[in-house]
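Only one protein chain is missing from this complex, and each of the others stays in its spot.
So, chain A:
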């Protein structure tokens, strides 16, 4: 085939360019230098946009929407409402008051189908001409995160359900190939490859993989730290904060702090592509070709061939026969619509529903244009991406917002395109595959013969399991040397089936499949796969809205969580703390939603996260706060609220305050300590300033509070040395305002200093004094 030969020698142009454009922000500044550049940040309005997700509540000027959320108003309810659902049998869906299911929604949005994006050179160039440096992927990505309108999904028993928050992720699959740690006994993948081509891809992708792949706990911590710093330095003055203090304390308790939500979100975004789970494996791929191309059909074929067995082929353990969706990109200004339509008709005949004509404008759009729309920010970008973005904007002094603007008509076109892609091709395709695998693979495995097969495999296979260096001889499908199942083996298909049904939110089917898989992987001693199956089994059990008795919960879910976190970390030589953290964090959040005794388990898992050091300092402070929330959410009975855990909650809140203080996060620390005081007083609803029972406790808290206040003042710029510099008592007021500015707006300060030095400090400046003295001497 000629096109193939054409394709292979030609270097893939656009990934290289992508890489070049990405390298710029990769210079990771140390935290210290970022602190140094802090003053500039306030003056950069474009940067503020990046921190929007967390700054609003922390700055104390949150719009009324904050109080309108059910979480904020429901806090007193969660503490004082009578305990109705004991034993944790409550369903997360049906909780009227108390706990918000914010995190449950976050989790179900996080595991979304991934769609690979591949475009030809003309398309990429056209879109780059619009000011989007990263091409088609950058243009599509933000819109994929929420599919407009409801998406109706039919589950395995034929019941349809509509979801409003369904989304997909557009990715460049080669960017998400990285893994936080080497996933398997690594040698197998790198050396044993007989296929030279794939090796080349690995090495080329490894240079860019840090960018858009998530799963690095350290980077998540750093990012959240950035957000925290920003909120510390950009909060309003002390006075408005004291006015809003009550609000802040109230908000923190029922829902989580915005920083915790950010932490979770970043934990779940940019899922790395790994053999043991298929969430990040592409479910479909978009192949886009510009209508400018002289021969689009040929170009489609060429790109397809590259993706199928050419240089863009994904590693061996990724299923290669995913859905291909063909997009003809028509350029409104210069393109000939008649010709494009003709070509599109041809495509429709070939590909049926799986194609689309996307009409875009090619000229660059600026903010002042009539119909200009700001390209939305990606909500699900990985921590490293967001960090790079923050650093890039800090480095530039440019005030203007670098986010590109696109015309309104483009937005409509893209929305329609995504809607069509998801509703007509992607979801039906996934449903079809789920039902097909369900019948052909899972049913067979579950039936009598399947059980017999798995048994016989276990017994005949154990002799050869020792000599599994030759996978062909081994009876098991698990390639223990390279650490994966071939994508066409029944285990891999079942895992895919389970993951698909999880992404389609069919928790029941997912749960039962993961459960079958768990035993299979256990027999094969595929520990990472086993951990993955146990993790997802626990999470799908908790995700389902069906009530869960406390017995099944302790017997199944707890064991699964335990097994997953253990197998992810301790059971194998290369541990994957990221996945263990994900398991425990998701388990904790979902358990928290089931009130009653499940809250104890949630608190237990949270303290497990802290104890085992899966998180860094920021994470441990956040999870300490979380334990407090879990305890506080437990309602008591009767007047004395017997059975409530307010004292425990207060203890953990104090611990969190101390941790925040040690991290120099005064705002957070203050919020926690206010919360703790509130919890200590909640038993007797009096407004009298309480005295804590132990005098040592009171002393400790008073001391901590004083120190936090000192820290806040020093962050605000009221330093000792600056107090010394105030010389003239009559100027104190102005001086004070100026010192405030030294931290937040140095440029302003220098300006003031330049215009008015003689009036301000003139008479008392030492040089002038000396000269005066000299004059005096001369005079005498």
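In this section, a contact is a pair of C-beta atoms (placed from the backbone, for glycine too) under 8 Å apart; a residue touches a chain by one contact, two chains touch by 3 or more; residues count from 1.
Keep in mind that, in the parts below, contacts and distances are computed from a predicted model.
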Hidden chain of the complex, named as in its UniProt record, picked from "Sedlin", "XPG N-terminal domain-containing protein", "Ubiquitin-conjugating enzyme E2 K-like" or "Mitochondrial distribution and morphology protein 35": "Sedlin"
Candidate in contact with the missing chain, chosen from A:105, A:647 or A:706: A:647
From A:146, A:172, A:501 or A:565, residue that would touch the chain that is not displayed: A:565
Chain not shown: contacting residue from A:163, A:351 or A:700: A:700
Residues from chain A at the interface with the omitted partner, ascending: 562, 565-566, 569-570, 575, 577, 580, 608, 611-614, 631, 642-648, 650-651, 654, 692-694, 696-697, 700
